[in-house]
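With one protein chain removed, the remaining protein chains of the complex are shown where they sit.
Let's turn to subunit A:
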């Protein structure tokens, strides 16, 4: 099953490589990984999307907790949560298709953020499934470039990953 694991860790050089090294050394799946400093500059927040059996997910969580730099960890998938990913898609938008892309972007609550005579860049935010759906709706031949941020997640309600 797919899990979204959020980690607060010491914002130190090499912290990212400890996590990435753990996943490769133990042959765990990693679908996406995002990391940035938090409002407290001594802490980084990392979001990992991974998948595996319950036993493997249990091991992943234990092994991550075992890393000396990891301060706190939360498996978002345990409770209600919000998942967001940002995507920018550059499409070939020439006369005749421009209206169609505009409509498609509106349907998916996307925005056109760059326009040239022959291209659009469309920005979309949502969970990963929504972004996948958008890409499926576009004629593959028209896509020039896709860039996705990877998933970020946050728990709903009072529950929070803080120290």
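Everything below uses one rule, namely that contacts are C-beta pairs under 8 Å (C-beta built on N, C-alpha and C of every residue); 3 or more make two chains touch, one makes a residue touch a chain; residues count from 1.
FYI, contacts and distances are computed from a predicted model.
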| item | value |
| --- | --- |
| Hidden chain of the complex, named as in its UniProt record, picked from "Anti-sigma factor antagonist", "Acetolactate synthase", "FecR family protein" or "ABC transporter ATP-binding protein" | "Acetolactate synthase" |
| Touch criterion as defined above, residue of A:4, A:48 or A:70 at the omitted chain | A:70 |
| Omitted-chain contact residue, chosen from A:59, A:97 or A:149 | A:59 |
| Residues in subunit A touching the chain absent from view | 9-10, 13-14, 17-18, 21, 25, 55, 58-59, 62-63, 65-66, 68-71, 163 |
